[in-house]
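What you see is the complex with one protein chain gone and the rest in place.
Think of it as A and B in the order they're written, each chain with its own count starting at 1.
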Amino acid sequence: MLLKLLTELNGTSGAEKEIRNALKKELEPFVQNMQIDKIGNLIAEKNPNHPGPKIMLAAHMDEVALMITSITSDGFLKFKPVGGIDSRILVSKVVKVNSLFGVIGAKAIHLQKPKEREQALKTDQLYIDIGAKNKEEAEKQVKLGDYAYFYTQTENLGQGYLKGKAFDDRVGCAILAEILKREYPLNLVGAFTVQEEVGLRGATVAAYHVQPDFAIVLEGTVSAHMLEVEEEEWVTVPGKGPAISIIDNSSLYLPQLLKQVMKIAEKQGIPYQLRKGHKGGNDAGKIHLSRAGVPTIAISVPCRYLHSTVSVLAEKDIEHTLQLVDAILKAIPQEFPLNK
Amino acid sequence: MPYDQNPLDYALLERLTQCFGPSGVEGKVTALIADEVRPYCDEIKTDSLGNLIAIRRGSGKKIMIAAHADEIGLMITHIDDKGFLRFAPIGGVSISQLPHRRVVFQNGVVGTIGVEKLEKLSDLKLSKLYIDIGANSIEECRQKVQIGDSAVFEGNFIHQDKRISSKALDDRVGCFVAIEALKRLQTKHEVYFVFTVQEEVGIRGAQTAAYALEPDLAIAVDVTATGDTPKAHPMEVKLGQGAAIKVFDRSMITHPKIKAWMAGTAEKHSIPYQWEVLEFGGTDSGAIHLTKGGVPSGVLSIPTRYIHSPSEMVDQGDVEGATQLLLALLEGEAVL
Partner (left out) sequence: MSNAQLTSAKEFLIRLSENSGVSGYEESLTPLVKNEFAPLADSIQQDSLGNIYALKKGTQGRYTIMLAAHMDEIGLMVKKIDEKGFIRFSTVGGVDQRTLLSQEVIIHGKEEVLGVIGSIPPHLLTGDEDKAVKIEDMGIDVGMPVEETKKLIQVGDIITLRRKPVEMLNNILAGKSFDDRAGVVVMKVCLEELQKLSHAHNVVAVSTIQEELGLRGAGVSAYTLNPDLAIAIDVTHASTLDTKGTVECELGKGPAIALGPNIHPVVYEELVKAAQENRIPYQVEPVPGRTGTDAWAIQVVQAGVPTGLLSIPLRYMHTSVETIDLRDVVLTGKLLAYFIAGLPEDLEGQVCY
């Protein structure tokens, strides 16, 4: 399954090579133009000469990770997060640094005072242990600026769920790759963007040179549907279908576009939900403001525990998201006019 | 319910709860129990700590049933010259719940717990509390109460529909279940019903009793908390859903074979039960299971709300269910 392959690869903001190479290899037979732009986005174009609107679909290749910022005299690695990571999830975890395993340990409970246990450990108090005897030995294996990635296998969970790392946004990449393998009578550009997690950087560049008439951002988005969280805080619910964004911290989505999308979903009998939160952001934030503006929507697969070592999503949401995107593309331009 | 024809003697439960018996001074309670069980056992004895042991001779397994006779209370540590008493807690007494409670001494004297003026509520501590028995002077006080005397909390017995509330259901309801089972018991096993002392101050009586008896298996009958009141500490046990089989508390993890035996027996006899995971507290089995080379032990728990208050509450159905299950366990093969 492409999702399993993509999520188990490692690539954070600015270091997306593994993912880019895998996608390039996977999609070469299906697209007419494939190029890597100046910031590292993988741009895959179909039917470049087709008349009519140019549709861009975007999904980002980078995941959150840790960057090694110093090596102590005993050979421990200090780090800073790439992208937003709650330091509390890092404790007692296994990471991969280059080809080595490392662990982020914690001071044993026996050595802590009771007050200590109530205080979260901050990133600058944590470190990675790779079993090196000293700085010299560690330096043979690891350089400053190398990355440490979460180490999690993608597997089935319970009934119809998957667990794994980097669903944000390898699930978007997997759906986009599948779309690109199909045929639509449209000029379609798949933009596998870089550096979304550090400020939507790749999307800014991609939108500028692709100059689309319409864009769809494919994401893995938050779901706080868990435990005691009140219903108004859930944002999305896994299993209830693709989540259509209405507002977030970088975009206000055009109501008329949203109405059209929902109409298509209802007509095709595809379940969907609205992304009911205003926090967080995605590539749409930069795409919709590119040059003179681009009508943009964002459709996401709900994921619990985003930006941690293990996230959870419902498999059928992937299927339904694919169906919805497919239906939207098929509806352009007759049933989905793109006049402003 | 099997007890419709042969009902449990709730008047006995009332007498048990209202009997005076703080940890260390359980004599009255054990005497009451001894009188009650004498016609039903082969031998009765008391050990050096005060544990009451009622024996049913047999040839099968040697099984110890433990229910503790003591309750929490207070001990007088000082009498001031105005006749006010200072005290120490006996067992798990909650300081914040003491102001203005009524206490009773062995000789029937009743006192009220008073509290010195506080700047703020969070200043409340043991040293700010005292007992007032209405004496005007230290001499008048000494006529009735001495330093070293213990007192228990008042809390009369109410049986309302299916709910019973009273002080000291912990663990007089356990003693009650053991006594009612003993009265009805027909078994081949050798069963020792031990009404233990000083459980509330550290499971002390059970330790010495088990050391002397060396049983093959043991079951303690005690109370457990519930999670079914508003914003309670999360817990699955509910009043009225049957006796609880303990999985875990701070003093013991129940051996998987014991759990399987207890649950299997309940299922075989269609007796409703619940699983209990208690995040605090302990029972006599906590001490018994670590005696000498180890004794496989379990706990049969009666769900109880407001433990260690003057108004603990149990459900009649749960009490009957516990009795039924105890009997079924003792009358079966007891093979693990």
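Observations, loosely collected:
One rule holds in what follows: a residue touches a chain if its C-beta (ideal position, glycine included) is under 8 Å from a C-beta of that chain, and two chains touch if they have at least 3 such contacts.
All values derive from a computational prediction rather than experimental measurement.
Although one chain is not drawn, the whole complex shows that of A:Thr72, A:Gln211 or A:Gln256 it is A:Thr72 that touches it. When you scan A:Thr12, A:Asn47, A:Gln141 or A:Gln323 for touch with the missing chain, the hit is A:Gln141.
Among A:Glu183, A:Glu233 or A:Glu335, the one in contact with the hidden chain is A:Glu233.
If you put the hidden chain back, the residue from A:Gly102, A:Gly190 or A:Pro242 that touches it is A:Gly102. Mapped onto chain A, the interface with the missing chain covers residues 72, 74, 76, 84-89, 91-94, 100-112, 117-121, 125, 127, 129-133, 137, 141, 151-152, 155-161, 163, 222, 224-229, 233, 235, 277, 279-280, 304-310, 312, 314.
On the side of chain B, the interface with the absent chain consists of residues 227, 234-236, 247-248, 253-256, 259, 274-277, 279, 289-290, 292-296, using the contact rule stated above.
We take it that only the chains that are shown with their structure count from here on.
Mean C-alpha position of chain A lies 58 Å from that of chain B.
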